[in-house]
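Every protein chain but one is kept in place in this view of the complex.
== chain A ==
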Amino acid sequence: MPEAQATLATPNSTEPHRDTIHQLDRVVIRFAGDSGDGMQLTGSRFTQESAAFGNDLSTLPNFPAEIRAPQGTLPGVSSFQVHFADHNVLTPGDAPGVLVAMNPAALKANLADLAAGATIIVDTHDFTSRALKRIGYEENPLEDGTLDAYSVHAFDLTGLTVEAVKDFGLTRKDAARAKNMFALGLLSWMYSRPVESTLTFLERRFASSPQIRDANIAALKTGWNFGETTEAFAVKFEVKPAPMAPGTYRNITGNTALAYGLIAGSTQSGLPLFLGSYPITPASDILHELSKHKQFGVTTFQAEDEIAGVGAALGASFGGALGVTTTSGPGIALKAETIGLAVMLELPMVVVNVQRGGPSTGLPTKTEQADLLQAMFGRNGESPLPIIAPQSPADCFDAAVEAARIAVTYRTPVMLLSDGMLANGSEPWRIPELADLPRIDPDFATSPNHVNADGGPEFWPYLRDEQTLARPWALPGTAGLEHRIGGLEKADGHGNISYDPANHDHMVRIRQAKVERVAESLPPLQVDDPHGDAKLLVLGWGSTYGPIGAAVREVRDQGYAVAQAHLRHLNPFPKDLGTLLKRYEKVLVPEMNLGQLSLLLRAKYLVDVAGYNQVRGLPLRASELADAILQLVEPAGSGQNLTKESIG
């Protein structure tokens, strides 16, 4: 069923009936509270329950950069949004139909985002006049009519939790901390979610502190029972499983998928994985994940700084490892010189940039895709490297394998541009068959490749493969292949230092040509143009895939033709991209930046693409994007009034 026709999860309080189960096709819930309230955990458990139930889903965690901002303040609000449905889901949802607010700040910070008539479940415990004043509420919003347009369930959730766990001998503070499990229990009841996996999770997580374990389990069950027995919640809902392709699934975040993909790149190439990394939000989870999997021959080196991280990775690559460094935009800025060295040395390396809001420190925990031009041009000299981007959290796995393939095959650093939305967001992932992954051949040099003037064998480090233009990768330890490489320009072929003008011109061009050769190995672009009659192409890259897909779906539901294509490879572009762009009268390029892909497309293809650009630190809103698309596809004067809230 198209998402545009979906109904919102608004309980209808005029029809109370204990046994009523309303069928919904999709629900968007946002859990919000103080950053210490455990909202990320609550959201991810609810997600896991929904995944296990068989819904398709997409999630969006949103948390402050501060670990614990002052309690009860707007900057301290942390939230987790989950969109689950009985059909294919593309985004975490524009506007939540349900808000769980654990304090006044969580209510205030999220109210404007809600769909019309949304359900609000709110913990009244902290609605004291002092707490309300602190965040700028003069009157209690629960009483002054502020929430009249919503369906509000207000009760002392903290108090109920403390009461429910009073027999476990916890301090009042510890008892109150179980309130997130009460909320999870209640929501699990409301949406008919199975809680078995959460019970197992709690037993494992708190195995060493039985009191806390039992209190959390009790809170979860009390929350469930509260829904079942309280008149306030007259109706429960159900969202049927979504039809999905046969296979084994798990829910996965982008950072985990990326870490797994790097391991797969290592096993597929037979190269030991060496990660050199310095902790940085939102990339650190890749370092954490890989640190757990040394059994695959993975070495993780937590460096003294970003530069040492990439330097060590490059040193490991010189020695025959799959060198990888992971970071975010500020780290890329620091690594730029070493990445340039890798371009010059022509050694394989995977550079992962989990993009966040910039410039400078910017918005560490928010998403953006404004590092594309940095990836393209952020080094001195003509310093080309392949750039690829995943389009969804699960797709980070395939993107990482592809990055390893290109890096090893073409002896080049490859930039992989993920972002905060992909990194922390999650979705169901159909676990791939390893046999379907590409084999990656390191094809090490094993013997001399040239004959010197005296007729003896010698090794030339810059003799190239005719097809890929890659140079030989000769590992230390290989007799007869001793050679020196470095950042100074090298002569074509023998690789000695050369300041010759013609040689430099040749080497600059051949490094560029080598990167362009990557396009020879790419499949044709997939274009989604169902009837082949669209005049408008919407072209994106990276995490905007979901919002673009949802917006295109909405526009088509209104009867308009629109084509969609999404770029995995940003450098080089696929060979058929130029032809594709010229096939459409108009091209719209939505991006979470001020038009970086647009600029590249205009420069390369002389096509006047239109940009749709937002840099709010959040994913594009599908409904707003649909409006923008409609303006380009509608005949003049036939504008329609759109309802925005139902797009996913």
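Just so it is clear, a contact is a pair of C-beta atoms (placed from the backbone, for glycine too) under 8 Å apart; a residue touches a chain by one contact, two chains touch by 3 or more; residues count from 1.
Simple rule for what comes next: contacts and distances are computed from a predicted model.
Hidden chain, UniProt protein name from the list "Carbon-monoxide dehydrogenase small subunit", "Membrane protein", "2-oxoacid:ferredoxin oxidoreductase subunit beta" or "Sn-glycerol-3-phosphate ABC transporter ATP-binding protein UgpC": "2-oxoacid:ferredoxin oxidoreductase subunit beta". Of the listed positions A:V122, A:L314, A:V587 or A:L601, the one in contact with the omitted chain in the full complex is A:L314. Touching the missing chain, out of A:I431, A:V451, A:A513 or A:L606, is residue A:I431. Within the complete assembly, A:S197 is the residue of A:Q71, A:S197, A:T468 or A:Q558 that touches the hidden chain. The missing chain, though absent from the display, is touched by one residue of A:I67, A:A207, A:A479 or A:A502; that residue is A:A479.
For the options A:G169, A:G247 or A:P530, the residue in contact with the chain missing from this view is A:G247.
Within the entire complex, the positions of chain A that touch the omitted partner chain are 48, 51-52, 54, 197, 244-251, 260, 263-264, 267, 272, 274, 276, 293-299, 301, 303-305, 307-308, 311-321, 323, 337-338, 341, 345, 431-432, 434, 476-488, 496-497.
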